[in-house]
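The complex appears here without one of its protein chains, the remainder shown in place.
Per-chain residue numbering starts at 1, and chain names A, B and C are given in the order in which the chains are listed.
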Amino acid sequence: MAIIEYRPEPEEFGWTFGGLEPVRRVAPGDVLRLWTEDAFGGHLRSTSSRLSTDVPGLLTNPQTGPFHVEGARPGDTLVLHVLDLRPARTWGASCAFPGFGGLTSTDLDPSLQDLLPERVWMYDVDAEAGTVTYRALDSDHQMALPLEPMLGTIGVAPARGEVRSSLVPDRHGGNLDVPAVRPGTTVYLGVNVEGALFSVGDGHYRQGEGELCGSGVEGALWVDLVVDLLPGVPTAGPRLETDDSLIAVGSARPLDAAWRIAHLDLVRWVADRTGLSPMDAYQLVSQVGRSPIGNVVDPNFTVTAVVDKKYLPGLDEAADGLHQRLRATDLPARP
Amino acid sequence: MAIIEYRPEPEEFGWTFGGLEPVRRVAPGDVLRLWTEDAFGGHLRSTSSRLSTDVPGLLTNPQTGPFHVEGARPGDTLVLHVLDLRPARTWGASCAFPGFGGLTSTDLDPSLQDLLPERVWMYDVDAEAGTVTYRALDSDHQMALPLEPMLGTIGVAPARGEVRSSLVPDRHGGNLDVPAVRPGTTVYLGVNVEGALFSVGDGHYRQGEGELCGSGVEGALWVDLVVDLLPGVPTAGPRLETDDSLIAVGSARPLDAAWRIAHLDLVRWVADRTGLSPMDAYQLVSQVGRSPIGNVVDPNFTVTAVVDKKYLPGLDEAADGLHQRLRATDLPARP
Amino acid sequence: MAIIEYRPEPEEFGWTFGGLEPVRRVAPGDVLRLWTEDAFGGHLRSTSSRLSTDVPGLLTNPQTGPFHVEGARPGDTLVLHVLDLRPARTWGASCAFPGFGGLTSTDLDPSLQDLLPERVWMYDVDAEAGTVTYRALDSDHQMALPLEPMLGTIGVAPARGEVRSSLVPDRHGGNLDVPAVRPGTTVYLGVNVEGALFSVGDGHYRQGEGELCGSGVEGALWVDLVVDLLPGVPTAGPRLETDDSLIAVGSARPLDAAWRIAHLDLVRWVADRTGLSPMDAYQLVSQVGRSPIGNVVDPNFTVTAVVDKKYLPGLDEAADGLHQRLRATDLPARP
Partner (left out) sequence: MAIIEYRPEPEEFGWTFGGLEPVRRVAPGDVLRLWTEDAFGGHLRSTSSRLSTDVPGLLTNPQTGPFHVEGARPGDTLVLHVLDLRPARTWGASCAFPGFGGLTSTDLDPSLQDLLPERVWMYDVDAEAGTVTYRALDSDHQMALPLEPMLGTIGVAPARGEVRSSLVPDRHGGNLDVPAVRPGTTVYLGVNVEGALFSVGDGHYRQGEGELCGSGVEGALWVDLVVDLLPGVPTAGPRLETDDSLIAVGSARPLDAAWRIAHLDLVRWVADRTGLSPMDAYQLVSQVGRSPIGNVVDPNFTVTAVVDKKYLPGLDEAADGLHQRLRATDLPARP
């Protein structure tokens, strides 16, 4: 096991999944200690900042990577376990951008109406206290909210030779904006190209389900990951595992399709891990499943389908070993 | 305050919201102690029962009601606080019905494919232990799940002279299938006709988010409700309140539309209760909102948008008084 | 065959399908000569008229009917052949109403944006020339467009005891807003209640596919219909037949679902009429089908699936006889 530290130089960021040369080569078992820029490129620094003028080329969502994983081949599964996520700045930013967001018409579903105004909200981070502070723009209201760092974007190079913008979530992962991608979570991604070529970015200091206005509390992160590989095990779409739960992820439009992709995958995963028939797994998930929504704002919407392990009769514990082992990775504290 | 006990005779059930004569007249402040039949009319009693043969006329989802509320007029808000829900049987049933459910084509979104087979699962209820027991049909697996009773259907007569099947959720409430309609929750419904004419039914002993296969653990319930009225206060769509949260409810197709209806209503509700501007409320909900899905199987899908009261700066506590007062209703135990 | 003339008194209009007493009883074979009011109740009479102030109670889309058809029973098919549609006024009106229309957010899919402004356009009708004249509001442009009268709304009482607003299209017909409902077209509707209880209304002097802004050139009509009945023949959703084509109609949200309902029904209809297997009919419709959109603005959207009879190998001509016979109905000219 190597520990690889990497903080991208300004010219090293990527804005796509696929189509990029790797920034580093890593091996299964390696620990990565990374730095990720926020989705606004760090350019929204006050409530008077504007995406339209302060972010060069409107080039949002820079990624750290891609990383080439030794031995990863199409048909394998890349395993990324999130060990730790820590704010790399004392402030975060969120914005409402005209034509982007959940309660507005957009380029992908437009109208003749005027768009909402551009607004930027700044949050102070108190890592000690574990809070980020919301401050209203139009009144004096403020409120400390729990600091709950997550990775908005995590993915590999897509299949069929495609290259996708880092704004897009799909089968290859990408801009999922799922709060469950946080410390303690194992992420499974199907490998489509040699080396897998995964990237991460888009840290949120916190985010509500659905990412209503189009952005979380966006902030630079220190990211600790363990990399592993399941050779010969295909994975159709992103799956997550925590100590307590199995989580299938679906990204599509409309939201119903994302919901169906996630739930069909969860039903099949439950059947595989428990020996239940598909119809019996369908019934069980119907009664114990949860379905937190990731985002309803990106080019594809993302829904998660969750079942707690405690409800899985005859769960194959052996298959559970990988998550437990990665979870136990011993990592020296950052200086 | 009167305590009104009512258990419908077989011929007294209703299968619509609107279009029915009231079964009782009640007044704001009254407590109702009701009995509700399960969505299958109590006809699915073993794993070999079949909707297609055992439920006369396929007439599902019988309702208890409607109740005429004295003084309720269009433009008012009916308030129903759920005091208690208790299983009225020692067994519950769930089924997969061809052409109905979340992972199948349906009449409302059909395909040329063969439909899934009909299946019925039976659950034993252990009220003492607080469990319902899942039993697989195709293997020996079984598993005790928490008993968590909820009302799947609650609503008033619709606007514009419409009469809607009890299978439909919409602005008038109806078949929401939202697990948050459980003991301790206050339900607000806009009144469309004189007397409001509300009904309840479709008890679930438990249900996963989304009601994946099309039904929860369906079971007859003893239902205790307090009725109240907010004269002159309109409510566009169903809203729920608990000790901890405000919950807006949206029902539509596709799921995105239900999500938007719920979230726009929540943003406006938060703005009203806190004095935040709409854009500031939009931002706050973006970071602290949750969006549990009710159902993705009914003629309209239902999404809830939830914000915890602890995150609402300057929450108008006065408006909160009604929920607290109803919550404190003292009710003698049933014999 | 009786000829029944009927022009409703102001208090006789209906605003729902279902829930109404019949205005007349008619028999299969009868010819009806009716008058229908426009969707705005005739209240938009100049470009300064406003729905919000000039239409009492915003009660739009008044219907002529319902008519009780002797002998019609659930499981039968009601047949309405449109003999003639003629403008009953020399002007028509169209409007953009805030929160209604195809390029705006709506109550059923809302946003935080400001709504579009209310606008009313007036059209002059020249029945001799066969034109309606468009006049721009913000410039001097004007343009004669072909007069092509159609019935926007045609339907029966719904199933399951429902009563639906006349704004809604669904299995029972209703507010389809399909230009193909014009003279020479036979409409088939499944009967849900004794007497069928059909109504018609919402004449358009012309309408583009999709009814983009939310209304056609709305105008009062003289309507000549022949009524017939297919006893014991069920029809799941509306079907149309012309000299040249079979047209299946689907109404739902989102538009994809309406498209699928219409096309699955057309595939089955083609298979039934030609003896092709369902997969062969699927293939044939794939290559020769057309799919004009009716509306993308009503509570359900409507798509039609069309196949020309000339492409139907082995078409069962016998079944075609009814349309031909109704088509040949001899009707004295109106005085």
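Just so we're on the same page, contacts are C-beta pairs under 8 Å (C-beta built on N, C-alpha and C of every residue); 3 or more make two chains touch, one makes a residue touch a chain.
Keep in mind that this is a model prediction, so the values were computed, not measured.
Touch with the chain that is not drawn comes from one residue among C:Pro169, C:Gly216 or C:Gly237, which is C:Gly216.
Note on the undisplayed chain: of the listed residues C:Val125, C:Val168, C:Val296 or C:Leu326, the one touching it is C:Val296.
Here the missing chain is touched by one residue of A:Leu34, A:Val217 or A:Ala252, and it is A:Ala252. Only one of A:Arg260, A:Arg273 or A:His323 touches the absent chain when the whole complex is considered: A:Arg260.
Touch with the hidden chain on the side of subunit C covers residues 94, 96, 102-103, 116-117, 119, 121, 134, 136-139, 141-143, 145, 206-217, 253-256, 259-260, 263-264, 267, 274-277, 279-280, 282-293, 296, 301, 311-314. The chain not displayed touches subunit A at residues 15-16, 18-19, 107-112, 160-165, 252-254, 256-257, 260-261, 264, 267, 278-279, 282. Even with one chain removed from view, subunit B keeps its contact list with that chain: residues 103-105, 110-116, 254.
Assume only the chains that are shown with their structure count from here on.
Taking shared numbers over all numbers used, the subunit B to subunit C interface scores over half, which places it in the same class. Ranked by number of C-beta pairs in contact, the top chain pair is A-B. Overlaying subunit A on subunit C by C-alpha atoms takes a rotation of 180 degrees, rounded in steps of 5. The distance from the centre of subunit A to the centre of subunit B, each centre being the mean of the chain's C-alpha atoms, comes to 33 Å. Once the centre of each chain is set as its mean CA position, subunit A and subunit C turn out to be 48 Å apart. The distance from the centre of subunit B to the centre of subunit C, with each centre set as the mean of the Cα atoms, comes to 35 Å. For subunit B, residues touching at least two other chains, in rising order: 253-254, 256, 260, 264, 267, 279, 282.
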